[in-house]
Every structure is written in C-alpha cells, then in structure tokens.
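With one protein chain removed, the remaining protein chains of the complex are shown where they sit.
The chains carry the letters A and B, assigned in the order they are written, with residues numbered from 1 in each.
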Amino acid sequence: MDRLAFLLATGLARGLVIALFALSLVIIWRAARIVNFAQAAMAIVAVYVAFAVTQATGSFWLGLAAALVTGAAVGAAVERWLIRLVPSTTPLPGMIVAIGLVMVLQSAISIAFGPKHRPMAAPFSEQPFSVGGVAVLSPYDLFILLVALGVVAVLAVLFNGTTLGLQMRASAMAPEVSRLLGVRVPRMITLGWMLSSAVAALAVLLLVPTELGLNAHSADILFVHAFTVAVLGGLDSPSGALVGGVVVGILISLVTGFLGAGLAPIAVLVLLTVVLLVRPGGIFAAKEARTA
Amino acid sequence: MTTPTETPATTTTRTMLAIEGLTVGYAGAPVIDGMRLDVPHGAVVALLGANGAGKTTLLRTVSGLVRPRSGRISLDGQDLSGLSVEDRVRRGLAQVPEGRSVVSELTVEENLHLGALWKIPGRSARRAAVAEVYEAFEPLARRRRSMGHQLSGGERQMLALARALVARPRVLLLDEPSLGLAPRVVAQLFAILRDTAERTGLTVLLAEQNVTSALSIADRGVVLGLGEIVADAPAAEIAADPALRHAYLGF
C-alpha cells in the first residue's frame, strides 16, 4: 500500500513534467499545425544555457529565466531561418528537416560538451513529505505541480481570452483567410514557435534534476512520452495534455515499480498503439482527423 | 432603364482601384494578359466570365495572394506592388474569397472580431463595430455564439461578408459569393451588399457566375474571356445583349 502510494505520487510528479512538454506540442500544433520532432533537442539547447547561467550565478531562478528566453529565441530562429525554407505542401519535408535538426543539435552538443551527464540541483528538496508514515510528494514535486497548473492557466487565458490568442488560433486554422483579414500570420506563427519552445525548455529544465543529469540525449524519452500523451489527449487540447500526462506518468511509474524498468518502453508503445487504433481522435480532442 | 456609368458630378470621380498592364501566369501561358481596368470610387462592378476566364486569379492578384509577372495595381492612387496581403488589407482592401472562408472552429462572434482586430484598437470600440454589423446582418445576430461549422451555407456567406465589412474597407472584392446558395438567400445577401455599398460609399468588385443577380445590383459589367476584357459596359447593356451572353456567359 505504501509502495502504491509512493508510486502514484512519483507518477503524478513525473507525469506533470511530461504533461508540460506535451503542452508545448499542443501549442505548436495549435499555432502551426505541425508536430515538431525537434522539440526535445531545441529544449536541451536552452537547458544547457540555463545550466551555464546557474553555474555562473549560483541561482536556479536566473537559470530558469535564461531557459525561457533561450527557448523562445531558439524557437524563433528555427522558424524564421529553417522552417520557412521548407516546402509545406505535405508534412513530410518538415518532419525530415526536424529530424536533421535533431541530429545536428545533439551531435553539436555532444561534441562541444562531451557525453558526461552533468547533474543539476533542484531548487527545492526532493525528499518526499511523509503523510501518516507514507511517503508522498516532495517539495520539488509540489513546485512542478504549481508550475504545470500555472502554465496551463496562462495558456488557457492567452488562447481563449485574448485577441492575440484569437489571431494565433485563426492563423493556424485558416492562414489565408486570416491574412485577408489583416492578421499578420507569419508573425503569429513565429510567436507560436517561441511560446512552444519556451514551455518545452521549462519542462526539460524541471525534468533534469530528477534524472542522471544533463546530456544531449536527456530529453529523447521525454519526447516519446510526451508524444504519446499528446496523442492520448488530443493534439489540440491543453486539458487533454494535462490529464494524459498524469495518466501516462502514473502508468510508467506503476509499470516500472511493479514489473521492472525494462518494461516501461513497451508499456508506452502498447498504450500508443491502442490509442491510435481505437480512439484516433484522442480522448479530449475536438474534430481532429488523424486517420488517412 | 439605364443605369448611369458616370457617377454624379458632386461625388468625386477618383479611381479607387487602378489596374494597368497586368500579366499573371502560373507557368507557361498567362492567365491574365496585359489587363487594364479602372474602378471609380463608389462603383459596384460585376466581373463576369466563364470558368477559367481569370476572375479568381484577378481578385487573388489584387489582394496579393498571387504575384503578377508584370503590371501595376493601385489602391486610391497608392501602388500596392511589393505589399504583403496583410498590409494591403490594412490599406483598406478586403476580400471575401471563394468557397468556405468562414473559420469553422471559431464562433460567429470570434470571426467578426477577427475582422476588426487590426483596425479598431480597444475592446469596447470593437464591440461597437461588431454591434453595428449585427444591425445590418440580422440573421447573424441571432447566431452569435454558434460555431462556424454549425451555420448554414447562406449564413456562412453572410458571415464572410459581414466579417469583411467590419473594418470598413474602401474596396471590397467578392469571389463568387452566391455559389451553392439558394436564390432567395442570394437575393438577401446581394440586397445587403448593395445597401451597405450605397450607405458607406464602398467600391465593390464582384466576380460572379450568377450573371443575372450580379448585374441586378451592379452599375457596370466587365466580362473576361481568356484573361482579357472582352466587354466593359453599363450593367443593363450587358444584360440586354444576347450575343455577348451567348459568347461569354454561357446562356
């Protein structure tokens, strides 16, 4: 029972980080109607910058700010100088370019920084609180929870309550019509990329202290998990990302705890397959057609 | 029953939309070849012609979605060359494109607000502008919270038109707005269009295959054939000319 509670709590915390990353995939889908396969690699670049800033200043918060700013900058740079050059009549060239970008970024980082995992310290204690003798969430986990909920709230307000959000949504749904209404569509798309990339950087920054450390490949698995979450929750649904993230996080935690870490990737694959084949629309999605 | 081509001397005869030497082609033979067209302020011009004659291409070139090979397009004397689509819109050009142009995942209200955003700063001013539009387009007012995809064909076209008018453009381009609509709905739509144009001094370029309806609200008719203007005359003359109708308008 103790073990179950602990696994659930860990799963929740881990799931929220996945949810946050999945949220970044939702943002870029809503803003540009693509799945950005380079999301994790771009985020890692931002986190390396954050790491350097934290090392230099001793402050996690400055590092966090640096991660957000760098993330946004990387997003803007990739969109303006790479993605715009790619033919977009089919999604294929975009995906290939994204994969090329991943290869370039990860290998460049490995060449520059080497393969060592650099441990990062969390700003709060990672020791779980004890509630009635049962270990549950740690202060750090609570911090992640607050951040995740905060980001979701901010994004909800942005997309549904502001004119900027309206323009971003319209630009993604109907770019030509939006241009004919005077919306600066290219700017909206860049903005979407910046926002998405910043949120992804935040997610990876929160993840790294709980893992071995920072390394070019730290976020690969996170991408696969977040993609599964996005598929589960529906690529255009932030609440789907949140709920889906928690579900997947708990699933992974339970499988790892009771069946062994080796089985986790298989569990994720099975879940992904089942969702894609049975409920292709995702559990929360609006009219998202992903079937051929 | 003749409709005067010249606007009365009291209103300005300035040219709102001037097209000179326009050549547009996607690849190979040009779709529009050396076209010249002047649309005076306040005029309602029907752009007619069979499918493939170049009506849609012309409108898309004017709004900037298509780049011409050569030629000049001016809006009230200002050259539009090199301006992006959004910037042309911000100079006072509006277009109701062909087909499904209502953003179906947004509500009627959101669609209208979208049209007002660049022009009218401030939420309350925008709400006032949208309210004004609801007065002219009554059926929309009843459906303001509905999503785009819940509207009927006629309501959608009405929304597309209303949305284009929210920002009070100076020139309005319409590409086959009557397509797929019942005659009664077309009549209603065109009546509102004519009304608004007269009230606000809007200049309208209306591309249509529905010749009778278009000519009924237009001052002037311009017939395109294979990328060239083959007739440019007062609307009534064109309506009354059987040879012209047979040759270029298919009936």
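Note that contacts are C-beta pairs under 8 Å (C-beta built on N, C-alpha and C of every residue); 3 or more make two chains touch, one makes a residue touch a chain.
The criterion applied here is as follows: contacts and distances are computed from a predicted model.
Peer 1: Just by its UniProt name, which of "Na+/H+ antiporter subunit D", "Cbb3-type cytochrome oxidase assembly protein CcoS", "Amino acid/amide ABC transporter membrane protein 2 (HAAT family)" or "Amidohydrolase" is the chain not shown in this complex?
Peer 2: Hidden chain, UniProt protein name: "Amino acid/amide ABC transporter membrane protein 2 (HAAT family)".
Peer 1: Checking the contacts here: which visible chains does the omitted one touch?
Peer 2: Listed by label, the shown chains it touches are A.
Peer 1: Take the complete complex as the reference. Which residues in chain A touch the chain that isn't displayed?
Peer 2: Missing-chain contacts on chain A: residues 34-35, 37, 82, 85-87, 90-93, 95-97, 99-108, 110-111, 114-115, 220-221, 224, 227-228, 231, 262-266, 268-269, 272-273, 276-277, 280, 289-292.
The rule is simple: only the chains that are shown with their structure count from here on.
Peer 1: Which integer distance in Å separates the CA centroid of chain A from that of chain B?
Peer 2: 44
Peer 1: Which residues of chain B touch chain A in their complex?
Peer 2: Chain B residues touching chain A: 63, 65, 84-86, 89-90, 94-95, 97, 101, 103-106, 110, 113-115, 117-119, 163-164, 167.
Peer 1: Would you tell me which residues of chain A are touching chain B in their complex?
Peer 2: 163, 166-167, 169-170, 173-174, 176-185, 286-287
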